[in-house]
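With one protein chain withheld, the remaining protein chains of the complex are depicted in position.
By written order: A, B, C and D. Residues from 1 in each chain.
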Amino acid sequence: GKPEKPPAAEGPTDESVEINISAAASLTDALTEIQAEYAKESNAVLQFNFAASGTLQKQIQEGAPCDLFISASKAHMDALQDAGLIVADSRRDLLGNALTLIAAAEKADAVTPEALTGGDVTSISIGTPESVPAGKYAQEALENMGIWDQIQDKLILAKDVRQVLEYVDTGNVDCGLVYKSDALLLKTGVVIGDLPEDSHSPIIYPSALIVNSAQAEAAAKFYEFLQTDYAKGVFENYGFTVL
Amino acid sequence: MNTYFNIKKKLEHFSIDIEYEFEKGVLVIQGESGAGKTTILNCISGLQTPDEGRIAFEDTMVFDKEAGINVPTRLRNIGYVFQNYALFPNMTVQQNIVYGIKNRPEYKDKDKKSELVMYSEYIMETFGIAHLKRKYPNHISGGEKQRVALSRAIVTKPRLLLLDEPFSALDQQTKEIVYKEFAAFKENFQIPTVLITHDAMESEMFADRRIVIKDGKIIEKLL
Amino acid sequence: MNTYFNIKKKLEHFSIDIEYEFEKGVLVIQGESGAGKTTILNCISGLQTPDEGRIAFEDTMVFDKEAGINVPTRLRNIGYVFQNYALFPNMTVQQNIVYGIKNRPEYKDKDKKSELVMYSEYIMETFGIAHLKRKYPNHISGGEKQRVALSRAIVTKPRLLLLDEPFSALDQQTKEIVYKEFAAFKENFQIPTVLITHDAMESEMFADRRIVIKDGKIIEKLL
Amino acid sequence: MWSPIILSLKIATIATVFSFALGVFFAYIINKKKMPGKNIWETILILPMILPPSVMGYLLLIAFGKRGLIGGFLLEHFGIQIVFTWMGAVIAACIVSLPLMYQNVKAALVSMDPIYEKAAQTLGSSEWKIFRTVTFPLAWPGIISGIVLAFARAIGEFGATLMIAGNIPGKTQTIPTAIYFAVESGNTQLANRLVLIMTIFSFVLILGLNTWLKRINYIGKQG
Partner (left out) sequence: MWSPIILSLKIATIATVFSFALGVFFAYIINKKKMPGKNIWETILILPMILPPSVMGYLLLIAFGKRGLIGGFLLEHFGIQIVFTWMGAVIAACIVSLPLMYQNVKAALVSMDPIYEKAAQTLGSSEWKIFRTVTFPLAWPGIISGIVLAFARAIGEFGATLMIAGNIPGKTQTIPTAIYFAVESGNTQLANRLVLIMTIFSFVLILGLNTWLKRINYIGKQG
C-alpha cells in the first residue's frame, strides 16, 4: 500500500456529522435496519450509497465522497487497496454468505445438485462470472462438482443476482444459483438447499475505511457498531453469515 | 341533369343561406371579398359541411342533412381549383397533374387512361407549362402554379368543376391562351362549372348564369 | 434621391438581365407569367442574391457585387407584399399588421410608434378588415388576406415598397376602396414603389413609369 | 467480437422497422382519426420511456415468458419461444423505441397543412392513397427524425433486452451487453473498441439519413 495520511482533524462528534457509506446493494435492507438503531446512539447522519460493488469501486476511484466501503467481493476491495485508497489496517472480512440452489415452483421436486446434468433440468441461471461475484462462485462450485462443461448449453448468464431470481420466479429457467441472502427474496420459486461450503472459495464481504475521509472518527465509530452483536443478529436475519 | 344546391351555414360574422339550381354550363358567382364564395365551393365539394340543406349533382343527391346523406369528397367526382392552388409540394408539376387520373373507376380501362395522360400532355403544352414538367411547385412562379392547378382539375374531366379565381394571377397574354383553351374545354365536355371571378370580362365571356352574393345571400340573379 | 437596380441572375430557363433607374413614384412592371417579375422583387429586397449587379435605394448602395456590399434584407427598410401574402400563421390579423412597427429604429420614439399604431387602426378600418383583427390568417378569406398583407407592408412607411399583384384577389368594389386609399398613401408619403400587376387599369391609374419584361429582359419602356 | 455487432445490427434494424410501422400507424389513427381517449393512448405509448428498463424488462418477461399470456400462447400453439432468443431482444428494442417514432410522427402530422389532403380528396384518392402519396411524404422529415432516434434507442437498448433475451454469447449478446460486461470485468480495450464501433455506426446512420433528407428538397426553396 501507499503511505496513508493520518486521520483528518475530527469534527465535534456531538454535532451532527454526515458519514458517507458505500455499500453493496445486497446489504440494503440489513443496513437500513441497522441505521435506525444507530440513530438512537449517535447524532451522526448515515448517508448510504447502495449500488453494485463494481460501480462503488469506480465511484470511489473517481473521488466520490466516501468514508466506509462494504464490498460484496474481494476483487473490488483489492483494487482499491492496490490504489492506496483504503486504510489498510481497517480492512476486515465483515460478512460471509452461502451459495444456494433455487428452483422454479414446477421443478421443485426435480431439481437437486445431482440432477443438474440430467434431462429434467433444461436451464440453469447464474450471474455472469466475469462481472457478478455470485456467478464467479457458482462457476467455481460447478467446476468443482465436475459438471461445468456438461451444463454449458443449459446456462443462462444474468446481469445480477436479482435477474436470476426473476428468471426462476417466472419459471423461465428451471433453477439457479444465488446467495443465500438473496434466496430469501424468492416469491414463487423454492429453495432447494445450500451447496457445500467447500465447493467454492469462501464468499466474503470485505469492508474498510477510506483514506482522506472527512469524517474518519465518526466513520470508525459506526464501523465498530457494525461489528456488535446487535448488528450481527440483523445480518444473520437477512441470511448472511457473520465471520 | 341538374346541379342543385341549398346551403345553410353559420359563419362567424354572418350566415350562408343560398339556394340555386342550374342545368348545365357555367355559373359565375360574384361577390365582395369575404362574402362567402369560397365557403360555398367548399360545401359543394364536401370539404366543409353545411349546417342544413341539400346538394345534388346531375340529380343524384350528394348531401342531404335530413336524409343523412353525405357522400365523401373523394366520391363526388369534382375538379377543384383552390384559391391558393394547393399543389402537392412533394410532386413535380407533371405528377400533380396526372395524380387524379388513376383514381376514377371509369378510367380503370388502360386505353381510357392513356388517353387522359395524352390529354394532360396536350394541356401542359397549350398552357405553356410543359417545360416545367419536372419542377416542384415551390420552384415555379405564381401564374405557373395557377395553370398547373387548373390543368390538374380539368384533366380528369370530372362531373362538376369548381374554380376559385382560376385566372387571377395571369397576365393578359397568357389569359387569352388559357381562356381559349378553357372555352374549348367547356364546349367539348359540357361539364357543369361553378366559377368564382372578380373579372367582368371573364364573367361576360363564360357565364351562362350569374349570381352576386353578399353576406352569404344571393342579392342578384343575372342571366 | 434615385432608386436604381442593375440585376443579372441566371435562372433555369433564361437569365434575368435588367437595369433601371427611377426617381420617385410608382414603377409598374408588366410581363408574362414566369417572365421573372417576382425574382426581380426578391433581388431588390435582398431575399435572393443577383449573380452580378448593383442595387441602390435613394442613392445609397444596398447591393454591389463588385464592392462586396450586400445589406441584409432587414436593414433595407422595405415593405413587401408577397404574391402569396406570407402572413404569419401564428399571429392574428392585427399582430401581423403591427409586427414591423417596433423594428424601425426611427420609430423607437413612443409618440412616433403610437402614431403608427393609430395609422394601422385607420388602415384596417378603411380596408374593411377591422372586424377580423383577432382572427388568424388561416381563418379568413383570400381577399381578406391580401388586404392584411398590403396593410402590413405600408403601415411602417418604408423607404421602398415592393408590391407583387397586391390587388388581384379583390372584387371590383373592394378594389375601388383600396385603390383610393393606396392613391392617397402614394400622394402623402411619396414612397418609391415597384408594382407588379397584370391589370391594365391599375397600371393606368398608378404608373409613373412602366416597363414590360420578357424572359428577364426589358422589352418595352413606357412613360 | 463480430458476433454481437452483427446481432445488434440485425436486432436494431428489425426493431426499427416494426416501431416505424407501428409508430406511423398509431400516430395516424390517434391524431388524424381523432381517436377517443387520445391522452390515455399516448400515456401508454410513452410509458416504456419513463419506466426503468429493468421494470420494462420484468414486465416483458412476465408477458412473454413461458407462463406469460403471450409467451405461453406462442409456445403452446406454435412452439415459438421468445425469452432467451433474439426475437425477445427485438420485442424489447421495438417497445422502447416506439415512443420516439410515435412522438416524432405525431409532431409532423399536427403541423402539416391539411389543404393538401383536401386537394387529394377532391381528386378522388382513397384515404390509403392519400396517406401514401401525400401525408406520408410530407411528414417525411419528422419520420426521418423518428427513425434516427428509434434506431439509436434500439441499438443502445440494454436493460430490457438483457432481461428478456439474456446474455448468451453468439445468440443474444448485443453490443451494449458486450460493452457492459467488458466494462464490468475490466476489459477496457474491448469496451473501447465496441464504443468506437457504435460511434461509427451512428455516424453512418446520420450521414445516410441526412443525405436522404436533403434530396427531399421540394420544401423551402420558395421565392
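Quick note on the criterion: contacts are C-beta pairs under 8 Å (C-beta built on N, C-alpha and C of every residue); 3 or more make two chains touch, one makes a residue touch a chain.
Keep in mind the model is a prediction, meaning the values are calculated, not measured.
Considering C:Thr3, C:Gln30 or C:Asn84, the position touching the chain not shown turns out to be C:Asn84 (whole complex). Screening D:Leu100, D:Ile130 or D:Ala165 against the full complex identifies D:Leu100 as the residue touching the chain left out. Only one of D:Ile6, D:Ala21, D:Met35 or D:Leu207 touches the absent chain when the whole complex is considered: D:Leu207.
What chain D contributes to its contact with the hidden chain is residues 38-40, 42-43, 46-47, 49-55, 58, 99-100, 103-104, 106-108, 110-115, 138, 140-142, 144-146, 148-149, 152-153, 155-156, 158-159, 176, 179-180, 183, 191, 195, 198-199, 201-203, 206-207, 210, 213, 219-220, 222. In the full complex, chain A contacts the hidden chain through residues 20, 22, 25-26, 28-29, 47-51, 55, 58-59, 62-65, 162, 184-185, 187.
In the full complex, chain C contacts the hidden chain through residues 45-47, 72-80, 82, 84, 86-91, 99-100, 103-104, 136-139, 141, 152-153, 156.
Keep this in mind: only the chains that are shown with their structure count from here on.
The mean-CA centres of chain C and chain D are about 49 angstrom from one another, to the nearest whole unit. Distance from the chain A centre to the chain B centre is 79 Å, each centre being the mean of its Cα atoms. Shared contact sites, meaning residues of chain D that touch two or more other chains, fall at 223.
Counting only residues that touch two or more partner chains, chain B has 84, 141.
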